[in-house]
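Attaching a single structure in structure tokens format; questions to follow.
Missing here is one protein chain; the remaining ones are kept as they sit in the complex.
After this line comes chain A, so read on.
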Amino acid sequence: MTSAPPAGSGAVREVPGPAAPPPAPRARRGLRRALVRALPVSPALVLLLLFLAGPIAYCAWIAFTDLQLTGQASASFVGLDNFEAAFRDEAFLNAVWLTLVFTVLSSLIGQNTLGLALASLMRRASKPVRTLTGGVVVTAWVLPEVVAGFLLYAFFRRDGTLNAVLDLLHLPAQNWLYTLPILAVSFANVWRGTAFSMLVYSAALDEIPEEITEAAEVDGAGGWRRTWHITLPMIRRSIGTNLMLNTLQTLSVFGLVWVMTRGGPGNRSQTLPLFMYEQAFQKSMIGYGTAVALLLLVVGSLFSLVYMRLLRTEV
């Protein structure tokens, strides 16, 4: 990084006015000024182009080749073969289905609903309870992904805490990670991700003017009707934003599932990121794995675009 220019330079630019330097064409000077002003963007731009746009472009290319991990010199272009193979591959369709279940259960239903419920309960609860609950839920969110994975692995194991609690309540215990692995990892994702929804909804609920709720109360609207007709419509944009971000985040969960089940038993909790990893590295088919990655990216981009659309109406 170069040091700051001499202190006088700015003043010189201002004082003599446009007439002093040899008459340069206005347009070119404007362009130069624009370039100088845009200069600080360049480090970020270079990083983004090299390490983010580059891989994405590369992804779009090798998804159409038969590149393998063994390091053969040239991969050949195979057109849509990878994608055709994917849609005939039961393991892929299984992964798509599990990803859908995982996303709907943990993000759309779990994190979103629980987050909203917590946020609205917090508005009425007493301060110590609010602080305590908020602290616990946010801690689960801040914990590193792998640690969260271990904690919930221990929680759901046959001899883990969940079964201990069920025993205590005289309910049937079972080996959750074996019988219902996708449910277990979905709950894990709810545990880990609810804080985000809670924070978003707390901010949104704080913005609802007190008078509106009070007026409805005076008019005799009960709790559920108030929620349905007033609260939810007023925070609908936050709901949209939150659903999008949750879904995008959930689509790319890898470490949590990897630590808890490795996608197993068999492939009964193998969501798309894990399937992609297995194809690319354990089966050495980078081309095929990348085709799956590209599909994931496309789905992510679509959600991204919807999200931006939502923001635009908000701003």
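We adopt the following convention: a residue touches a chain if its C-beta (ideal position, glycine included) is under 8 Å from a C-beta of that chain, and two chains touch if they have at least 3 such contacts; residues count from 1.
Simple rule for what comes next: contacts and distances are computed from a predicted model.
Missing chain, UniProt name, options "AIM24 family protein", "Sugar ABC transporter permease", "Homoserine O-acetyltransferase" or "Methionine biosynthesis protein MetW": which is it?
Answer from the record: the omitted chain is "Sugar ABC transporter permease".
Which residue, A:Ala27, A:Val142 or A:Leu169, contacts the hidden chain when the whole complex is considered?
Answer from the full complex: A:Val142 touches the omitted chain.
Would you mind spotting which of A:Ala86, A:Leu105, A:Ile182 or A:Leu251 touches the chain that isn't drawn?
Considering the complete complex, A:Leu251 is the one touching the chain left out.
Considering the whole complex rather than only what is displayed, give the residues of chain A touching the chain that is not shown.
Where chain A meets the chain not shown: residues 4-5, 7-11, 14, 34, 37-41, 43-45, 47-48, 50-52, 54-56, 58-59, 62, 67, 71, 114, 117-118, 121-126, 129-130, 132-134, 136-140, 142-147, 150-152, 154-155, 157, 159-161, 164-165, 191, 196, 199-200, 202-204, 206, 238, 241, 244-245, 248, 251-255, 258-259, 273, 276-277, 280, 286, 289-290, 293-294, 296-297, 300-301, 303-305, 307-308, 311, 314-315.
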